[in-house]
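Missing here is one protein chain; the remaining ones are kept as they sit in the complex.
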Amino acid sequence: MSEHHITPLKTYLAVAGTLFFLTAVTVWVSYFDFGSFNIVIAMGVATLKASIVALFFMHLLWDDKKNLTMFVMSLMFLGIFITVTLLDTGFRGGVNSEVESPINNRAAFYDSLPLTDTHGHPVDEHSADHHGEDEDHH
Amino acid sequence: MSHDNSSPKFLQHHFHDVEQQYETAKLGMWAFILTEVLTFGGLFVAYVVYRSWYPEMFVGANLLLDVNKGLLNTIVLITSSLTMVLAVWAIQKKNQKLSLFMLIATFLFAFMFLGIKYLEYSHKFEVGQLPGEYYSYMGPEIAHLNNPHIFFSIYFIMTGLHGLHVAIGMGLIAWLIYATAKGNLNSEYYTPMEMIGIFWHLVDLIWIYLFPLFYLI
Amino acid sequence: MDRLTEYLFPKQVSTFAADIDNLFYFIFYSSIVLFAIVVLGMMYLAIKYRFKKGDEVRLTSSKDHSNILEALFFIVPLILVSITFVWGIKSYLQMIIVPDDAIEIKVTGQSWFWTFDYPDGGTTLNELVVPSNTPIKIVLSSKDVLHSFFIPVMRTKMDCLPNRYNVMWFDAQEEGVYDILCTEYCGTGHSQMGAKVIVMKPAQYEAYVAELGSDDENIPLDELGAKLYTKKACNTCHTLDGSALVGPSYLQTSQMWGQERVFDDGSSTVIDDNYIRSSILEPQTQIVAGYQGVMPTYQGLLNDRELDALIAFLKSLQEDSQI
Partner (left out) sequence: MAENQKQNYLTHPKGIMSWLLTLDHKRIGLMYLFGGIAFFFLGGVLALGMRLELAAPGNDFVSNDTYNNMYTLHGAIMIFLFIIPAIPGALGNILLPLMLGAKDVAFPRLNLASFYIYTVGALFVMYTIISGGVDTGWTFYTPYSTTSTSNVIPMTMGIFVIGFSSILTGLNFIATIHKMRIPGLTWYKLPLFVWALYGTSLVQITATPVIAITMVLLILERLLGIGIFDPALGGDPVLYQHFFWFYSHPAVYIMILPAFGIISEIIPVHSRKKVWGYKFIAFSTLSIAFIGFLVWGHHMFTSGQSVFSQIVFSFITYFVGIPTGVKIFSWMLTMYKGQVSFTPPMLYALSFLFLFTIGGLTGIFLGAVALDIHLHDTYFVVAHFHYVMQGGTIIAFLGGLHHWWPKSMGTMYNQTVANICCLGVFLGFNGTFFPQFLLGLRGMPRRYATYDQQYAELHNYSSFWSGILGLSIFISIMNLLWSLRKNNKLDPGTNPWGGMTLEWTHTTSPPHPHNFEEEPVLEHGPYDYDKVIVEPTFKK
């Protein structure tokens, strides 16, 4: 087994350093609002991190390329699953608008849920009413 | 039908040589990783679809999660990935003691991850941010949004399944610690350690996605 | 072809039925040609090159490809499926794009009957009445599980989803009474969840809709009850002859009038007007032992007079059976 590639320690430490750095970046960026780019940035950084883990920690960079193919294939099929499902869920109501969204947007059991404070304790009737009015103005 | 005396005892009878056995194990492991990715994949699809249907609710609900704990867990898990890879590195370098130390560290980090997860979960349980019909949290941040229970269902299922993988990983690492301490794994034969390492990095890799999806955006 | 159509298909009643049947024939005849090539070719080759008695086992031909044939196998089916695809989509678009002047009828599936709400307020159960030569837009939904609304003569069907609408439409060209079937499995009564579509002349339809609900005022209670028994689809689950279907027979209940009825939780109550009323409006609260609690509530589907009518009808069964 000795002929297997042994990665130098420095590489591993550098990889871990990069991962910590990218984690910091993605958290820092999340404090700013870029609108719909929030998702793109977060996913971009995550994908970068994931690729680094796969290539260095999981040795795909040095391995038999069959293993890489296997991994890429899993992502490809996941991609197919997501995209093709979105072709339906994202485009309902294209011809008949009734079909687009559910009849009730809120599940029935919410009607019996009391409003709570941030600790999950029900707030009293009076302020609940008050809160309800508040919501109407939104 | 027996092998000649030169072949090592860990070589199974149906393989030609150690190289073939190692490569086969690795390919099998990657096929397994593929199935893992697609198992989580189903949940990612659920996430994407519901996020596209309830964008405001998702943004509102993920503000209820504790970013600090999530960040801490990310750091813990990346560190454990590093110690895992160093355990393999050490055994390749014939340093069994260091390898053992790194495995124990990995185990402890995994334990820490679950501990932090437990704190997070218990807080959610207290305030009623539960999955599905058990959901009861109607705090002012969320009361006006539709169906936040779906967000928490997906959150609990994804992090729960991930947590289950961490727990399984801990079991496997515990076995590695035992096998390394006994000397069954050494610089000649450490395939199980490398395979479990790959599994462990996958657990890390999935968390790399879960963290921003639930805590940040 | 007409005779074949008569044999193969139900009547063509909707405007697009003929087009869909023609698409069927296009695929049908192309398939027959392809099928004949495969089967005749197979039989010819198998018989011609069969291993005869006394033959020597020998080396056989090394021919294993032919570019022309392979190209042909690729191109001919490709052309056929391309036509099929385009035709299928063209007809499909015609089936889902509802004409602007369509009459909109709401169809609600519920285990195991259909409710039809007309634009001017009337409601019917298990009987859809539509005018001929008029586009009808059907807006579907379900109260409980998935159902699917299928009218074979119109060649159209669509699933009914709970908490979401689906849309289909048709334009009936011929008056008559036709079947409606449920084609999405929905439990015990799935195979009995049929209804009728009655296609009338537009003038008749107008009169029918105007009359809906008004004619029940003047008839005696038990007669009205007998009418409601079929009209409100009670007959899907409750018989009049004493045999148990999904629910207990009306006759049995009637014969037990004034006696105790035992429920699945062990409790019991006397069968009287109040019991019958609550078992129609809140069927899930008391479930007769030996049955499943699958009956939907009729709250909002029956008014007080109609409830009284059903009770009167049920009571009358016992007297009838004694004669």
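Going by the order they are written in, the chains are A, B and C; count residues from 1 in each one.
Keep this in mind: a contact is a pair of C-beta atoms (placed from the backbone, for glycine too) under 8 Å apart; a residue touches a chain by one contact, two chains touch by 3 or more.
Quick caveat: nothing in here was measured; it's all calculated off a predicted structure.
Engineer: Since one chain is left out of the picture, which of the remaining chains does it touch in the full complex?
Structural biologist: Touched by the chain not displayed, across the whole complex: A, B, C.
Engineer: For the chain not shown, which residue from C:Leu23, C:Leu212 or C:Met256 touches it across the whole complex?
Structural biologist: Selected residue, touching the omitted chain: C:Leu23.
Engineer: Which of these touches the unseen chain: C:Leu78, C:Val177, C:Val262 or C:Ala289?
Structural biologist: Residue touching the chain left out of view: C:Leu78.
Engineer: Taking the full complex into account, what residues of subunit A touch the chain not shown?
Structural biologist: Within subunit A, the residues that touch the unshown chain are 66, 73-74, 77, 80-81, 84-85, 87-95, 99, 102, 105-109.
Engineer: In the complete complex, the non-displayed chain touches which residues of subunit B?
Structural biologist: 1, 12-14, 20, 23-24, 27-28, 31-32, 34-36, 38-43, 45-46, 49-50, 131-134, 146-147, 149-150, 153-154, 157
Engineer: Hey, which subunit C residues sit against the chain that's not shown?
Structural biologist: Per the touch rule, subunit C residues meeting the hidden chain are 8-10, 16, 19-20, 23-24, 27-28, 31, 34-35, 38-39, 41-42, 45-46, 49-51, 55, 57-66, 69-70, 73-74, 77-78, 80-82, 84-85, 87-96, 144-146, 148, 150, 152, 155-159, 161-164, 166, 179, 181-192, 194, 246, 292.
Criterion: only the chains that are shown with their structure count from here on.
Engineer: If each protein chain is taken as a node and each touching pair as an edge, is the resulting graph a line, ring, star, complete or other?
Structural biologist: Its topology is that of a line.
Engineer: What is the identifier of the chain with the smallest separation between its Cα mean and the overall Cα mean?
Structural biologist: That would be A.
Engineer: Per the centroid of Cα atoms for each chain, what is the distance between subunit A and subunit B, given in Å?
Structural biologist: Distance between chain centres: 16 Å.
Engineer: On a C-alpha centroid basis, what's the spacing between subunit B and subunit C, in Å?
Structural biologist: Inter-chain centre distance comes to 49 Å.
Engineer: Hey, how far is the Cα centre of subunit A from the one of subunit C, in Å?
Structural biologist: It comes to 42 Å between the two C-alpha centres.
Engineer: Going by the contact rule already set, what residues in subunit B reach two or more other chains?
Structural biologist: Residues of subunit B touching two or more partner chains: there are none.
Engineer: For the complex, give me every residue of subunit A touching subunit C.
Structural biologist: It is residues 95-96, 98-99, 101-104 of subunit A that touch subunit C.
Engineer: Where on subunit B does subunit A make contact in their complex?
Structural biologist: 18, 22-23, 26-27, 30-31, 33-35, 37-38, 41-42, 44-45, 48-49, 52-53, 67, 71, 74-75, 78-79, 81-82, 84-86, 89, 92-93, 126-129, 133, 136-141, 143-144, 146-147, 149, 187-190, 197-198, 201-202, 204-205, 208-209, 211-213, 216-217
Engineer: Quick one: in the complex, what on subunit C touches subunit A?
Structural biologist: Per the stated touch rule, the residues are 96-98, 139, 141, 163-167.
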